[in-house]
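I'd like to ask some things about the structure below.
Here the complex is missing a single protein chain, while all its other protein chains stay put.
Up next is subunit A:
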Amino acid sequence: MGIKIGEEKFFERVEKGINNDFMRKAVAGAQERMQGRRLDSISTLGNWEEWRNLAEEIRQHTLENLDFYLEQLTENVIKNGGNVFFAETAEDANDYIKSVVSKKNAKKIIKSKSMVTEEISMNQALESIGCEVIETDLGEWILQLDDHDPPSHIVVPALHKNKEQIRETFSEKRGYNKSSDPKELALFARETLRKDFLEGEVGITGCNFAVAESGSISLVTNEGNARLATTIPKTQITVMGMERIVPTWEELDILISMLARSAVGQKLTSYVTGLTGPKQKGDVDGPEEFHLVIVDNGRSKILGTQFQSALQCIRCAACINVCPVYRHVGGHSYGSIYPGPIGAVLNPLLGDYDEYKELPYASSLCAACTDVCPVKIPLHNLLIEHRRVMVENEGKAPFAEKLAMKGYAFAASTPTVYNMGTKTAPSVMGPYTKNGFISDGPGPVKLWTDIRDLPELSKGKDKFRTWFENRDKGGN
């Protein structure tokens, strides 16, 4: 699957999203709840802008010295008795993970939520060698049971489902026969998953941040599933994107505080887990074997480019939670496991411009995303930059648009032409004007007037220029 979800075209996906009333209500409600909580929790921190500056600095510093920190991390993981594997591609990562699992003859894998394993389609790779991979994050588990419905949000993957739909899925797939009360549903999930946790032979987790100075990985969850997935099985594999790294525990503290606040409006999540290598002598629990898989999969191509700041992302989804476009079309419309503004920026980079050519335009550039990002990724600017690359470097602009823009630039930099145009336009539009408005415009105006009226163009004595000229004080 990779980052791509489904085969439908962009506008088909959008139409489906727009027509899904339930999903839209759920998204709008969730956005408002999460924004409210986020604002409350950042206000308790005080000086939010200073925290953002600090977080941005940490992320930029780490990215600019990524080679150093990756080396330090690797050395420390090995020193602690763990193994490190650098995977250039999704295939490399999956091959390594399959080889570890095969060596253990493991059939039952328990997994704690991880976006990067979605990105590399790890579950399918493991299933292809006969393993059962069980998602243990509640949202991911629901999606897995529901015939692998793709996630629609980075933090709340099953945001598009309601409790009735969840009850149906549970009853159809697992014989659940109780109500749709969230408490009962959660208890059922807990009881079912507990058995899986106890039987898991290999535990696979993501990694919110790896700490270079100690060779540790850290995970934040509200369900405690990452703790079970990392302490019960004898073998643990952690998969991380190569940029998810912090120099020391001090930076981890700052970034996790900002992640939890930005993502779910909490000061910290219920569980913040730090794990350093396999079980040591004297430890009562923990895995006997630890593998860290560091995934590139297109990231190093972004380093050093004008898009590098996209790698600052800490996957909090704050941009998704404020995005007015996401609000109306939902996560599946983005055609990727990475939806929302950060998805619109990342997908053309991790995927390609052909597959995701509409996404950079699926933004009104309102900049709510840029404003909210805790690590100050200039998301709306990066979307404009994608558009520029598509127009100027990739030759992907439609011919008619190119022509129109050349014409526009000529007119807007040549006052005589501009003035002539503004004088002619009202008479061209005249026949389409009724009661001061144009409701069915010609040519390029047609799309506009499909859903809204356009005011009559100003002419003659109604024009500002005429009014100003007629005053004693003239222009120059």
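We take it that a residue touches a chain if its C-beta (ideal position, glycine included) is under 8 Å from a C-beta of that chain, and two chains touch if they have at least 3 such contacts; residues count from 1.
One rule holds for everything that comes next: contacts and distances are computed from a predicted model.
The UniProt record for the undisplayed chain lists the protein name "Lactate utilization protein A", from the options "Rieske (2Fe-2S) domain-containing protein", "Lactate utilization protein A", "FMN-binding glutamate synthase family protein" or "Carbohydrate ABC transporter permease". Interface residues of subunit A with the unshown chain, by the touch rule above, are 11, 14-15, 18, 32, 324-325, 327-329, 361-368, 370-371, 384, 386-392, 397, 401-402, 405-406, 408-415, 418, 422, 425, 437, 439, 444, 447-448, 450-455, 457-458, 462-468, 473, 475-476.
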